[in-house]
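First the structure, in the form of structure tokens, and then the observations on it.
Only a part of the assembly is drawn; its chains keep their places, and the rest are absent.
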Amino acid sequence: QTQAKIHSSVHNFTTMCWDKCITSTPSTRFSRSEESCLVSCVDRFLDTSIFLVKQIQERRGSQ
Amino acid sequence: AQQLMNNMNERCFKACVTKPGDSLSSSEQTCLTRCMDRYMEAFNIVSRTYVSRLA
């Protein structure tokens, strides 16, 4: 994966996970739940991509 | 196919993983599998409808 693609993914994940996790007015610091939501959002999104790719491959294999 | 995967990932993550936790729960995985099927079905319905209008 190139540097540019990683950078663009970080921007995409930041906006997507910001919209999912930060629902109240920005404060002087993140709440514990906002911070853990941001981390889990990235991790679970990557898990989702892997999970869906595997599902598709399994189906292709069983056809 | 890349575009389809990206859009599907985004929609299904949004629909199925509303509160991201420590791992994908089994109910989230069930939802994702169904969402994948529905998204591809939606893509086919849209594709068919659109192409029939172009004809």
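For reference, chains read A and B in written order, and residue numbers begin at 1 within each chain.
By definition in this document, a contact is a pair of C-beta atoms (placed from the backbone, for glycine too) under 8 Å apart; a residue touches a chain by one contact, two chains touch by 3 or more.
Just so it is clear, the structure is predicted and the values come from calculations on it, not from any experiment.
Although each kind of chain is drawn only once, the file as a whole records copy numbers of A x3, B x3.
To be clear about the criterion, only the chains that are shown with their structure count from here on.
In terms of their C-alpha centroids, the spacing between subunit A and subunit B amounts to 16 Å. Every residue of subunit B that touches subunit A in the complex is listed here, in rising order: 5, 8-10, 12-14, 16-17, 19-24, 28-29, 32-33, 36.
Across the interface of their complex, subunit B is touched by residues 16, 20-21, 37, 40-41, 43-45, 47-49, 51-53, 55-56 of subunit A.
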